[in-house]
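Of the protein chains in this complex, one is absent; all others appear in place.
Presenting chain A:
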Amino acid sequence: MQFTAPQFKDNAARALADPQLQKALTNVEKGFIGKRAAAVAALPEFDALRDKGREIKNHTLAHLDLYLQAYERKVTESGGHVHWAESAEDARRLVLDICQRVGAKTVTKGKSMITEEINLNDFLFEHAIEPVETDLGEYIIQLRGEHPSHIIAPAVHLNKEQVEEDFRRVHTHLDPERDLTAPETLLSEARQVLRKRYFQADVGITGANFLIAETGTSVIVTNEGNGDLTQSLPKVHIVVASIEKLVPTLEDCSQILRLLARSATGQDISVYTTFSTGPRRTEDPDGPEEYHVILLDNGRTAMLGSEFQDMLRCIRCGACMNHCPVYHAVGGHAYGSVYPGPMGAVLTPSLFGVDISGHLPNASTFCGRCESVCPMHIPLPKMMRHWREREFEKHLNPATARYGLGVFAFIAKRPRLYRMATAIGARLLNLIGGSKGRITTLPFASGWTSIRDLPAPEAQTFTQQWAARQKQGA
């Protein structure tokens, strides 16, 4: 995808002015929040599970090298292959090599944010291999030439009418008079079209929600079953996953699974939870002949041991963006990066550099709702602040902001000067506010007054008035 995080402000302005998008975004607030709350309320041990989940992931990250080796050994034992990719380029190349070796023309894909992160689809197209997204949301946005605006609901920025329009535009072999008004008709049409693609595909590519070291298993959760068809019908299954997906044991995976769907969609568990261990064995009725896992680093080992390590606990449930007022206002595309919302605001600078993604950790009110719903207790606002610190250290924030901050700090550290400045400020603003008690425009404060009035102060500050009263009383 095109990286437009530096243009966040323009992206946001466009998003705010887009009535279709604004309508679609109300579904995020209406849909996810209540369902998650109900699922959490129905599970008394939810908070205990969160603590347990954090503990499992922290332990895994502390011994990640060992668990990765153990995992590789198990995958190999079961007849699969593990490939190590340090960069996005390495991962793309590894996928292409496998596809070309087996002469693949078409690959089906289950939903995978990692393949979005490494921009795999464009790369495959360039090499004459057609990737076909099979998750309904992903399929829709692929038709539109877009990228996911949400990590679990990739097409949440669209309305039903837009999808109908796209289907009519692309599915030209179907009756133009067909009725597509009900959402189910769109679903069944996508199913019908995709069904053929599953059988044509030479390679199936999925992501992984978990990789289990104990058994060498990759795990995906879906609600449509598309992942199962993607990975079991073609002769080759490639899993593209990042290294922090590791968990030590099946039991650990089960514990975190209990958090995942509840946090994401408010389901107790996703409709399909699929465990894959190696290629088809002789006694299996079906399955791929080859099973490959491409393990992507792409900046993650650099996060280990840094103040951003906690971010590697993320299980990609999307709860943070579902509860984020900024995400609700502008949607996922405005962030201009593969990962939107609060988790993206922390992860994007780690993966792509804070010099070009500085807006993301700044565009937060620090309301803390993301952290309060994160199933893995990731301190998202704190880590966004760490990025702001890095920016400040490297002088990456705008000169005007630095200057303003410098003046503020200079005065605030000198109480006498501060008293004088605030006394003058109070008097002045009080005069401007006049009898209405508010100010509608103010030079140098257009950031405030473009949106709202500025309440005017009384003519004297609190400390002035307090000191005067103390004197009278004495």
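Convention: a contact is a pair of C-beta atoms (placed from the backbone, for glycine too) under 8 Å apart; a residue touches a chain by one contact, two chains touch by 3 or more; residues count from 1.
Operating definition for what follows: contacts and distances are computed from a predicted model.
A chain of this complex does not appear here, and its UniProt-recorded name among "Membrane protein", "Glutamyl-tRNA(Gln) amidotransferase subunit A", "Cobyrinic acid ac-diamide synthase" or "(Fe-S)-binding protein" is "(Fe-S)-binding protein". In the complete complex, the residue from A:Ala24, A:Ala363 or A:Met376 that touches the missing chain is A:Ala363. Within the complete assembly, A:Arg438 is the residue of A:Arg101, A:Lys160, A:Arg178 or A:Arg438 that touches the hidden chain. Remark: the residues of chain A touching the chain excluded from display are 9, 12-13, 16, 325-326, 328-330, 362-369, 371-372, 385, 387-393, 397, 401, 405, 408-409, 411-413, 415-416, 418-419, 422, 425-426, 433, 436-438, 440, 445-448, 450-458, 460-463, 465-467, 473.
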